[in-house]
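Quick one: the structure is below, questions incoming.
Yeah, one chain of the complex is gone here, protein chain that is, but the others are all in their spots.
Think of it as A, B and C in the order they're written, each chain with its own count starting at 1.
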């Protein structure tokens, strides 16, 4: 089982627009999908961290997957995050995603009970035998506590059904080692999570990225990917600095780790893309931060033009 | 909203006996409940870490709660873990628990997205307005990443609907500060998680504990609680050393953090209490470790007699 | 090689009074030594963390040891911290301490290069063959990164020349396991570092403590040790709460981990005991914090009376 078409470039981790704790903002979702596809995104990653996946009811997760797949309608790859602490729930959502027409699944290690790497491999083995679609590994140790270590990635490269990896560890040395392992496997994309490392990762041989900011400014991230892929060092540095500037201006309001998601969701609302309602345990920005986001967007205007 | 009856003493975090990934071992559950009640337990804590709560399907969680409540039938307090990363799922399970006749709910911070303490308090505020039963806070930073900090516990003491705390931080200084805060609030029990600290915590004024080993040897833990509560220092030291001996002999097989739960579940099977099947991401012990557990149980025989 | 006399009770980690970066406050040192001995301290620990040992020039460390030993003149045990990242410097200071009349040495793991436990044991083995006095192990993982793990303590119990342990890990379960290991070895004292745990540690069988606050209020800590040693639970709880109150009121000014040492050194100056000058990388409190310390001392007045 492999990806039906190769995946490279920018795959935004799609925000989940909400009207209420358990109500999708369907119109916002539609606008957002068109916005990122229009900006050149190669795929969408639903129900990731930026998409508040683990905070949503299982019912809403399924609704989101159905709607997004229907709208994309084959114009780009749709990856669906199915990470859950309960194996049974993961498999249920995976089957729903297959029926809805998704292209691939994404799984981070179950994030409550810490597993040793052999336990994690056994877990993946059980999972692969139940999954109806190709699987991306999602390395996110700051949130899952457990990483996919090098030995496990090496094992996964030989498993039928594993089709690539998204690395959000922020560890560029680890990423480079994975890229070296996957050399000669164009069917096995290695994608960078943190957008401050998008340029360096593609220069090092990575296939693309999953940058949260691409919900807002997809053209900028697509341009950065292309410059680095084509070896245009000067343009890569320039665009990477602009991408990093987006992060410095937008992801630092509020004192908590939630600042990044809140900043992106608030900015999406300011740009008229979608509602900024957030599922618990978070709450959208109040007035003060919203005004700061508006000011930041104004300042970023010329910077994000490409 | 407060506890219908005071809670003190030993509240085992009940194992969830399984025949398969999504099938309860109903007969095992029955035996286990009778075993711990017969041993003097004051209550049961369902769906905690030892009970593999987050690894179970939502359907199975509900079935467990219904069966356990029916069997206890008022003979002891039943606390139900409703921690989930999705608010909506937490509330659903809480309502089910109330209908099933549980006494209280237990919540750890949502364990995927890290919250700041103000965010955590706002989350708890939203939750309290939806919950049908009194709530225990479950401080478990090694697994949730986010602790209940002192300022949040101080806040919680004034909230209607919060009825106590279980502290599994392993930080005895923190525990002592909470005990001091809750002095004069016999309606607000402070319970110790790690069983190596059960004796010291009760000497310091704690109300009881939630020791995993009480699934196996409830009388031993009940005796330790009583000795410490009654200020019998010599007996407390003796019984605490025996409890610590249980941990040294039973919780150290295997190289991963799962060793404790696996050891307890395997020992429960060896003792004829219940099946040792485990939900993913774990797998019950294989032959080698099982033989080691059997040998350990034999050696522990005289030690756990009280 | 063993301690010339048994050690139990309160051993304050003595402040190092300074007039300048490299000038001892000799008169302050004299007053401070008399103050703690007069308050019932069983010994002094020189050049520990509270004594800013690692921040002082080697010349000043030697001067301090000479002066303090001369003044104590056998009235109590003098323990000298000889931890250094350079083996040669550790041995030099140890020999100086022996000549000056100290009773024992104290060593934490070298705190720059992280060692594995076998490396740490080999290091200790080399050191023991060069040291002229009995050695205490000083477990301080938050500052040294490397702990003395259980296996290493077990090994150390059998080494000629190792005479006890001070545990500042804050891990009460670890401490209890060491106490159990050292049962039947009254010549091998196990001392608690963090003063919030002094009461529980003595109830659990520990021999005493090394509380920073005993620089200020030695009688309070001596009384707590005695109450716990004698099994007077009610008095232990009362005195422990007072000790914890000292920490809450005095060790929380400023935002950095240095707050504890700064608070003790400032309070010592306010009490007329010694200068509050601090060696780099720290600086004594400015006016604002000093006024807060004065206010705290006033409030603590009745609490520290025993």
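We adopt the following convention: a residue touches a chain if its C-beta (ideal position, glycine included) is under 8 Å from a C-beta of that chain, and two chains touch if they have at least 3 such contacts.
Computed from a prediction, not measured in an experiment: that's the story for all the values here.
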item: Displayed chains contacting the withheld chain; value: A, C
item: Touch criterion as defined above, residue of A:40, A:101, A:170 or A:257 at the omitted chain; value: A:170
item: Hidden partner interface residues of chain A, rising order; value: 170-173, 176-177, 180, 194, 196-197, 199-200, 203-205, 231, 233, 237, 240-241, 244
item: Chain C residues that touch the omitted chain in the full complex; value: 21-22, 49, 52, 54-60, 85-89, 109-116, 118-120, 122-123, 126-127, 143-145, 255-258, 261, 279-283
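In this text, only the chains that are shown with their structure count from here on.
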item: Centre-of-Cα separation between chain C and chain A, whole angstrom; value: 50
item: Multi-partner residues of chain A (at least 2 other chains); value: none
